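Every protein chain except one is present and positioned as in the full complex.
The first chain written gets the first letter, and so on, giving A and B; residue counts start at 1 in each chain.
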Amino acid sequence: MEATLLDFDLRDKEEYIINMGPQHPSTHGVLRFEVCLQGEQIKYLRPHCGYIHRGIEKMSEALTYPQLIHLTDRMDYLSAHINNEAVALCVENAMGVEVSDRVKYIRTILAELSRIASHQLWWCAFGMDLGALTTFFYGLRDREHILDIFEETTGSRLTQSFITPGGLMADVHPNFQKRIKEFITYFRKKLPEYDQLLTGNIIFRERTHGIGVMSKEVAIDYGVTGPSGRGSGFTCDIRKIAPYSAYPFVKFNEITLSEGDTYSRYVVRIKEMWESLNILEQLVDNIPQGPTMLELKAVKAPKGEYYQRVETARGELGVYIVSDGGPSPARIHYRTPNFSNLFVINKLAKGHKIADLVAISGSLDLVIPDIDR
Amino acid sequence: MYDFTPFIESITSYLNENLSPFWAGLISMVLLGVGILLFYAVLGLYLVYAERKICARMQNRMGPNRVGPGGIFQTIADLIKLLLKELIYIRNADSLLFNIAPFIVIVASIMAIGAIPFAKGLQAVDLNIGVLYILAISSMGVIGILIAGWASNSKYSVIGAMRSGAQVISYELSVGLALLGIITFAGSMQFSEIIASQEDGWWIFKGHIPAMIAFVIFLIAGTAETNRGPFDLAEAESELTAGFHTEYSGIKFAFFFLAEYMNMFIIAAVATTLWLGGWLPFHLFRWGAFNTVMDFIPPVFWFFGKAAFVIYLMMWFKWTFPRLRIDQLLALEWKYLLPINLMNLILIAFLTLMKWHF
Partner (left out) sequence: MALLKTIKAIGKYFYDIYDGVTSLARGMKVTGSYFLKPSSIVTQKYPENRATLKMFDNFKGELMLIHDENNKHSCNVCNTCARRCPNGSIEIIYKKVEGADGRTKKVLDKYVYHLETCSFCGLCVPSCDEFALKFDEEFEHAVFDRGKLTKVLNKPGSSSKATKE
């Protein structure tokens, strides 16, 4: 049994409770941490979520499969493409159809671009959590290049809704490949700057080394996936374990580190950006010709239960569809990575200082709408 | 050239001739006070502007560019906004202490300005213990911060204030010891004499490496004392929302804000006076012509140029580094700065004893 807040007699131990959030600069959204402190030391911590619950799963039951895709954009808005892809893949599996290689390649390219964009935003927000305000602008400056690629092809910068069951909404823009190649050369030059500014910095290393150590067992127990889990040596990359889309065609390494502290979670993400650039480089020149949309009479999943998992920028996203054969799901459930990643924070932050809580929650890379859905 | 002493003396003698000594003293004090306050307000506003422009340039941005050419009136617009804002009354706050805290902070920094020599003769008071005075007065500001945190009736504020207390008390040591090095070199605590001792070269050059080490330590400790840069734990907006001034609004918040910038200026001014020759121009060995040209630039420009350089360095720190944690902050002081400083002081004493400095 875990100790609860009621077990602490606050007066005797000189402890006090502080509420971080729902409005707080470092919770990145409407998340609330109920933190029990003694001086600056965290004795107990309880995350409260639900402030941005919109009932996406219930809303989806009233929508057809192509329609409900645009709601998944609003879950983990930083990897919107990958969320779209998860639902699309699940529905395609249910229908027993396979999209053309062109669609697979484009989907994977867009997914990797979103992964880089997401990690860039995480990098700037993480730097800002630790007080290095300049990182924020460098990260956003580089992210702008990816958003321009998105905007040119899909028409939106954040919530693209470009993937639909059976293919893509449209073909890519003629500039697509040229712009991606430009971005790869640009970002290869800018990434070492990230290391100079933050990774190598002595203050940063001191702030992150040995903070919030998560063992592999804890990561597996709590279902912490994605870069946070891989920082603890948990090989959980769905792109490797259960390849989907164009991932079987590319060579890349799954990055795992064994330390499990905040620093290793940071390094995993930085290295993943390099790895994503490699994946992009392999794919961008080899996009095969083919139709971008399957000729489907109606998008209807046959009666049954279907599950599909993909690797978002934050971990494993699972889509579970129960279908009664109609055009919309009877029940849809998302296994979102952030929900599992959030609740390990009590285990990581206990005994550390309140400043470390900010570093730990930053290193878990939480997106709050994804937790509440 | 450019000596302000006759000018100041003529004013005092004019007052003394026409008025009784009491009124003459009072009027000169009032004139001085008004002068310092005006200087304080204008400089504070433009330091805020400079910081915003500098950080913008470092972050590939433009910074303020709407109000006035290049946005130079932006901070004035901000000040008007802050003046017009509502002062929010905090329930259950200790209202006397809550209201008095910003004044303590700002009075401490105004008082410190009085001892700073801007040019020859342009100094409010030339105390014979000027360095000690500035040290003593500027550390009074932390009392204001502690009171602000305590009286706000907010947990965030208390944490911020306690952090600030621990921080300033530890870094006061380093500031004092670093200053002590130059005092040993110069043999005086009076600003005018310290400057006079640098006629033939600034202490940062004359004092070999120990003086440079002392300068770097003073910069680090000074940044920490002003609660700025990587040492802004008392505010720590990502952890404590705004630290000790979370609950303050309107002009009371502006007082804290202004005091932070002026404290930065005071640290820069002290560093300038002690290490960089104060208002003395830059001289290169015995290059007569070059030195004469340098002499033509008024000392006020020299002083503010050097102070601006030190302020730029402090801003550069702030906009590059992440924030330290409280235990690391104290470890940096007690494990690194203090031992190095003590060793450095012994070296300086030895150099002075042997007269090995230039």
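The working rule: a residue touches a chain if its C-beta (ideal position, glycine included) is under 8 Å from a C-beta of that chain, and two chains touch if they have at least 3 such contacts.
Since this is a predicted model, take the numbers as computed values, not measurements.
Trainee: Specify the shown partners of the omitted chain in the complete complex.
Mentor: Touched by the chain not displayed, across the whole complex: A, B.
Trainee: Looking at B:N65, B:N153, B:N291 or B:T352, which residue reaches the missing chain?
Mentor: B:N65
Trainee: Which candidate, A:L68, A:M128 or A:I345, sits in contact with the chain we can't see?
Mentor: Residue touching the chain left out of view: A:L68.
Trainee: I need the residue numbers on chain B that touch the omitted chain, in ascending order.
Mentor: Chain B touches the missing chain through residues 54, 57-62, 65, 316-317, 319-321, 336.
Trainee: Tell me, which residues in chain A touch the chain that this view leaves out?
Mentor: Where chain A meets the chain not shown: residues 63, 66-71, 73, 134, 141, 144, 148, 151-156, 159, 161, 164, 169-170, 173, 193, 196-198, 200-203, 205.
Just so we're on the same page, only the chains that are shown with their structure count from here on.
Trainee: Averaged over CA atoms, how far is the centre of chain A from the centre of chain B? Could you give it in whole Å?
Mentor: 45
Trainee: Please output the residues of chain B touching chain A within their complex, sorted ascending.
Mentor: 55, 58-61, 155-156, 159, 230, 232-233, 236-241, 319-328
Trainee: Could you list, by residue number, the parts of chain A that touch chain B in their complex?
Mentor: 16, 18, 24-26, 40, 127-134, 136-138, 141, 197-198, 201, 203-204, 206-207, 353-358
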